[in-house]
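One chain of protein is taken out of this complex; the other chains stay put.
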Amino acid sequence: MALPISYPLRNLAARPGRTLLTGGVVALVVVACTLFLGLISSLKRTLVASGDPMNLVVLRKGSTNDGASQIDLDAYRSIRYLEGIAPDATGRPLISPELVVQPFFRTLDGGRENVLVRGVEPIALDVHRGVRIVQGRMIRPSSGEAVVGRAVRGRYEGALLGDTLLFGNGRWKVVGVLEADGASFESEVWVDVRELARDARRPYPYSGIRLRAASEADLVRLADRIAADPRYALEAQREIDYYEAQSESANVLYYFVVGIAILAGLGAGFGASNTLYAAVRSRTREIGTLRALGFSRGAILLAFETEAVVLALGGFALGALLSLLATAALQAWLGGVAFGSTTFTTNVVTLRVSSGDLLAVLGLASAIGLLGGLGPAWRAARMRPIEALRRA
Amino acid sequence: MVSPTDVPQSIVLRHVSRHYHRGADEVRALDDVSLSIPAGSFVAFMGPSGSGKSTLLNLVCGIDRPTAGEVIVAGQRLDVMSEDRLARWRARHVGLIFQFFNLIPVLSARENVALPLLLVDLDRGERRRRAETALRVVGLEGRADHTPAMLSGGEQQRVAIARAIVSDPDLLIADEPTGDLDAKSAEEVLDLLRTLRRELGKTVVMVTHDPRALRFVDHAYHLDKGLLLEGHAAERARAALDLGLGREPGGGQGLGSAAP
Partner (left out) sequence: MTYLALVRANLRRNRLRTALTGVAVALATLLVCLLLAMPAGLDAFVSRVASNTRVSVINRAGLVYSMPYSLVRKIRGLPGVADAMAVVWYGGAYEERGKLTFPSFAVEADHFGGVYPDYHIPPAELAAFRQYRDGAIVGRATMRVYHWRIGQRVTLRSAIWPVDLDFRIVGEIPNADLGAFYISREYLDQALQAKGLPGLGIAGLIWVRVAQPEAVKSVMRMVDDLSRNSDAPTSSQTEKSFFSSFLATLKDFMTIIMAVTALVSLCIVFIAANTASLAVRERSAEIALMKALGFGRRPIFSLLLVETVLLCALSGGAGVALAVGITTALRVFAGRIPELGPLGAFYVTGPVIALGLGLALLVGVVSGLAPAWGAARRPVAETMREVF
């Protein structure tokens, strides 16, 4: 026969101070872990969302990113007319030669940050399917115009629609705002590729090429052909793989955060154990009575485990609520979390706690309750009724 | 009961009352009690539960303060002292003995006895020496390193008595010292208390239900419902104990000289 569920609940309510203290520990651990996990997963999401499965990134061999690659006009021409590149409505191949530079932008508080400026041709919008202009319009070639990412807008001096941005050696009129479903393009500024090369006095016109394959088979064939050409030392990789590799630096952080979560969870588990051991101790007579009345060891074990898990889940609920508030507050305060990326540019990440993060932390909280309660529950269940009654 | 005026009085109570509030009710634990106990005597307070004897004891050892009246112990007015001064006064003048011994389970017998000496400015060696002397007085010098769990009830109470005398107080206060002991240990403890009174000149005040105690004490006061019984009422209470109507039937037979 099991004890009614109200028994562990009443016991928790009987010592509200201690219940709050222990639940508070779990809640704090939940907040800390959720914040961290949310941060890392937001960062990864931002990067991973940037890749399109049908796109290839062409860079110089050995280069890890757009920022450390140079491609000359001949190399571009060598792949411009390769077969297998998807055409647009007018029959032009969907291939976007791009130049990435990282000039300083002036922040509103007077500091300076490296921002990724991508020189593109108008066709870039058709190659990067996820990117769309939500305000104003796309740039026209050779007109000194720029479109800014949603995360860039308002973050730097002049980064507003209709305003003039000063970076590199020139002045750029902001004619549009781009959005990309949270992808890292939202932290970029797009300008005309030829103007950018001239402004940055780059000896080579491009740093990388993005292209859209007509089919999966074409994508593989294209990648092979590009890598096989001995003249230009290029290599092509799937855009999703490229961004996955970019997010690898976040993986190390991710393991670090998981390590921290485990340590913090252990600490909280010990704290919860402590409280419950004390509860078992102070209720020795009560447990003896229950056993004398005929409740089984299993019932006692279950009652104390329930108490522990309810405590932990209560802590989780409180912590989850607090962390949602905290992320909202941080997001409002910092306006997105700025990360230095491997290209020395600033990636503004929208801090958002996903359901996956919450689920992982829920698992942690349950483990805290289950494992933290195990020792005390076992001790309670092991008590012999006669001794328990006598000792009290 | 009037004491001769030339004997110094250890304890004097003048019109002492102690009232508590329990919810809306006022409980008169002690009502207008006056008495005086000469130095160097061994007295017992007796009475049923709720008679006020424990309250009286608390007042005498400076743990509680009266609602009204004066409490003078060892020449000092206790009813006007602050908590902290009372604590210092207790450390100097009172040794306490309890029904359940109240030894600290994690300390050895010697350490338990030495505990009150922490309040006195002594070096470690001197503390240890005094604790061992006190243990010798109660006949437990051989068990100095044992923890309370390793001692019998009677031995534990003797350790507690050693702790009570280690700081050489004027007054020993015992609350049901035999309440948790078997007959043999109880007699040993009562005998020890009488010896302490006789040989060290301590004033010993004891609260007890135990009719056996009447054989050892110089005088027994009887309390009921917060009042000190005198004359016929006291005689009746004593007779009731005689007939075995005390809490421990069969415990007490053949009362000794109860009055000095």
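Should a chain be cited, it is by its letter among A and B, assigned in written order, with residues numbered from 1 in that chain.
Quick note on the criterion: contacts are C-beta pairs under 8 Å (C-beta built on N, C-alpha and C of every residue); 3 or more make two chains touch, one makes a residue touch a chain.
Keep in mind the model is a prediction, meaning the values are calculated, not measured.
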Contacts of the hidden chain among displayed chains: A, B
Contact residue for the chain not shown (choose from B:10, B:54 or B:208): B:54
From A:240, A:266, A:313 or A:370, residue that would touch the chain that is not displayed: A:266
Absent-chain interface as seen on subunit B, which is shown: 54, 58, 61, 63-65, 83-84, 86-92, 94, 96, 98-100, 102, 104-107, 110-111, 114-119, 124, 127-128, 131, 163, 175
Touch residues of subunit A, complete complex, unshown partner: 17-18, 21-22, 24-25, 28-29, 31-32, 35-36, 39, 59-64, 67-70, 72, 101-104, 111-114, 167-169, 200-201, 203, 233, 249, 252-253, 256, 260, 263-264, 266-268, 270-271, 273-275, 277-278, 281-282, 326, 330, 334, 337-341, 344, 346
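Everything below uses one rule, namely that only the chains that are shown with their structure count from here on.
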Between subunit A and subunit B, centroid-to-centroid distance (C-alpha), Å: 72
